[in-house]
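One protein chain is absent from this view; the other protein chains keep their places.
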Amino acid sequence: MRKDNKKEISRRRFLKVSASAAATASVAGNTQILYALTTKGSAKSTGVQSNIEKKFSLCDMCFNKCGLIARVEDGIVKKLDPNPKVLKSRGMLCARGNAGIQRVYDPDRLKYPLLRKGARGEGKWQRLSWDQALDLAAEKLEKIGGEYTRCGTLFMAGSDMQSKFVHRFAEAYGSYNIISHESNCLVSRNRAFLDTYGEMPIPDVLNSKYIIMPGSNRFEALVTPDSIDLMSAIRKECKLVVIDPRYTKTAAMAHEWYAIKPGTDMAFLLALMHVMIDEKIYNTDFVKNKTNGFAELTQHVKKYSPRWAEKECQIPAAAIARMARELAAAAPAAMVYPGRRTSDYTDSTQIRRANAIVNALLGNWDQPGGFVVAQKIHLGNIPFEPDFYEDNPDDRVDVNRSPMMFDTEGAYKHARDAVIEGNPYPIKAFFTYKTNPMQTGANRQKTIEMINRLDFMLSIDIMMSDTAWMADLVLPAASYLERMDPYATQQGVSTGPCLVTRDPVIKPMFESKSALWIVRELARRLDLGMHFDFTMKQFKEAQIKKHPEAVKAIKKDGVYHQKSKVYGRYDGKPFKTLSKKVELFSKRYADAELDPMPVYKRPKKIPSGRFQLVVGRSAAITQGSTTNNKLLRELVSENELWLHPDSAEKLGIRNGDRVLVSSVVGKQKIRARLTREIRKDTVYMDTGFGVLSKGLTSVFGSGACIAELLEDRFDYISGNMAMHETLVSVRKI
Amino acid sequence: MKFGKFIKSILTSIVLITILGSSSLYAKEGNARKGKYLFRKYCRECHTDGATGDRAGKALSPIDKTQAEWDKIFKSYKSLACADQWDKRKAKDIKDIYAHLWGHAFDSPSPAKCE
Partner (left out) sequence: MQKKYAIVIDTLNCIDCKACLIACKVENKVPEGFWRNWIKPNAIGNALKTQYQPGQCMQCDDPSCVAACPVDATFKGKGGLVVIDQEKCIGCGNCVTACPYEARYRHPEKSVVDKCDFCAHRLAAGEEPACVETCPTKTRILGNLNDPDSKVNQLLKRNEYVRITNPLINTQPNIYYKKETDLLHWPKEPTLPGGIHMSPQFWKTKT
């Protein structure tokens, strides 16, 4: 009887949805969407069945923020499905997105404020009330501000829609020592493209006919829409060439794969330029009208022939020359993919400058299948006018260590060194929100050393991450499905920009609170309440005031797409560079006594018996933030050391053996995975394992921590961490 | 009293004109960190989205202009509708604000939006 009743309702719903199915049919190639997008609460069923609601939200299992629809039954989230109306995420949710349920209902979630009782990292905690915790935090911040100036507190917030409120708090409090996660990730790429084009473009993978991916792994390090578009593109007529010391899943799907010698990408890129210029197959119009420094570049790349490059990077000269010709023939719908995480080498910015310059020769700027200009949808703000503290030092703590560090991102590596050295001034407090440098910042021992110099460390997080584990005060944050977030712009590339947001899907569990609530409460206690005199709802109203149509669209579809021109936005417009053109030759670099054009430097030789350790991604892991997730642990329960069988044989290591991996900064034990999917001189392991936090009960005890092994070199231009400069030895235990 | 103000404003202009001869030097002299706070305090009241009143101006962030454009504005601020507001500021404050705007201009190495 009950069953029949359910069927009846289902059929009615089905009829309703069929009508609207056509509207969503063309989202992502062959996506077939059968069901409707019900607005909040409207899918409630009647009668004795459970109360089912479908609510829009955005995933938070990595930085992508893919659109999702949460199925909520009697107030419990039962399933997360993709929201096909969010064109940026192309109607998909990956394994992590699907496992988001486990993040919300993980028994290891932080439930209430905790105060450290034992030694740092010992794991003895005392439960505090929110009032006690906030009073204590405010008292510490006040005291440290008085003794060491307001800049004596370092703030670090991860990629999150509420991080802006942590930044606002930092500024209201009076510190300009705010760093992001990005200097452990991608600032060198942004640096290079900004210095070449005046802004960071987004690649139009979907419409490209020829893509070379040096070091990017889009089918595992998922980026929406690029990853999905890449498959759509290569299934049409796009050729994909992967350049990577590892045989990644992207390499597996590629038309060609070259196991390049690590650290020599620039040689390959310079040789591409050499061939294009030598054979005059570059885009002459674009180069003549839109670039600056072509004559210098022509001279510069003369010596970088494919024959020369072959010796450096071990890609056959003929293949390099052919790729240059094929790229040029497919241009402007062709690209050397810019990549994302570029925290690899000490000349990482210059490597990406080389990447940017090859693309300039293709003239793919602002063209279908080339680079698209990112578009902002202008949002309002609630401005604030905090006081300046006259006793503050002149500048950030991490300045003058890299000539072109982004002021808005800072550099984790430099800030950490500065704290350890107490130079140029002491930092005595560390405030983190949803970021985990203990796992993502190379050289974990140095992070511990930094933390040991502090008088006070506060971490706001969902779980007891390794970073929270080191803190004095840990505050439980509401997860993405439990809170209201501001509006944000997303780039759908060929589908244009869109606005997205989050409304709570369920009520916050336990005593968890949103970041805005936490910093507002702290601000009040520090007499800074006037800078947070608004609710999230009011903030959102201020943001969206000029876009009433967006409010309606978001209510209906969970997203608002702005109709706007995607290509040809630069027609007749100057580039945002000093020369107003694409800078093949960078005067800014020349003035700063940096190489104005990328100069190849041979990486140090890998001595026999040692291996170059490289960092990479799995589609089931977002560093330390997902490895404790029980659903995802069924896919990857521990990391393994990828080791070529020939290299392993010399060391007497068999598949599955436990091995000791040693670098100059640390040692880790891990199981070996013998595979031909890696060069003989290179080893790899996933990030996010070997945790110290016993608060992560599922992952604790499994795998090894790559951050413990990685040396903390840095890109000398941007200050980005350089994580591929580490040599390790491996021996059987 | 009035005369004193007048002299002060003339002095401010002279200081500006003299120093803006070499703009990057000027940027180094000013305290860009403080300039950010001062900009928000003194300029943003009008130069923000949704500003009201007869003085409501266009929203402004360092990134909205190139370094050359900021130079121009600071050299010829007298022609701006809000010149009287400029005259109220100490020369040092204006230096600081300039250092912030110029240092994070559109074509600067670290362009920034003022949140």
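Each chain carries a letter (A and B) given by its place in the written order, and its residues are counted from 1.
We take it that a residue touches a chain if its C-beta (ideal position, glycine included) is under 8 Å from a C-beta of that chain, and two chains touch if they have at least 3 such contacts.
Since this is a predicted model, take the numbers as computed values, not measurements.
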item	value
Displayed chains contacted by the hidden chain, counting the whole assembly	A
Touching the absent chain when the full complex is considered, from A:Ile101, A:Leu114 or A:Ile351	A:Ile101
Residue among A:Gln132, A:Thr408 or A:Thr675 that touches the chain left out of view	A:Thr675
Residue of A:Val582, A:Leu632, A:Ile670 or A:Val728 touching the missing chain in the full complex	A:Leu632
Residue ranges of chain A at the interface with the undisplayed chain	6-7, 10-11, 13-15, 17-18, 28-36, 78-82, 90-99, 101, 219-220, 222, 227-228, 231-232, 235, 247, 249, 252-253, 619-620, 630-632, 634-635, 645, 674-677
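The working rule: only the chains that are shown with their structure count from here on.
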item	value
Interchain centroid distance [CA atoms averaged], chain A/chain B, Å	35
Residue ranges of chain B touching chain A (in the complex, touch as defined)	31-34, 36-38, 40-41, 44-45, 48-50, 66, 103-104, 106-107, 109-112, 115
Parts of chain A lying in touch with chain B, wherever the complex brings them together	164, 167-168, 176, 194-195, 198, 380-381, 383-388, 392, 394-396, 404-408, 542, 545-546, 576-578, 588
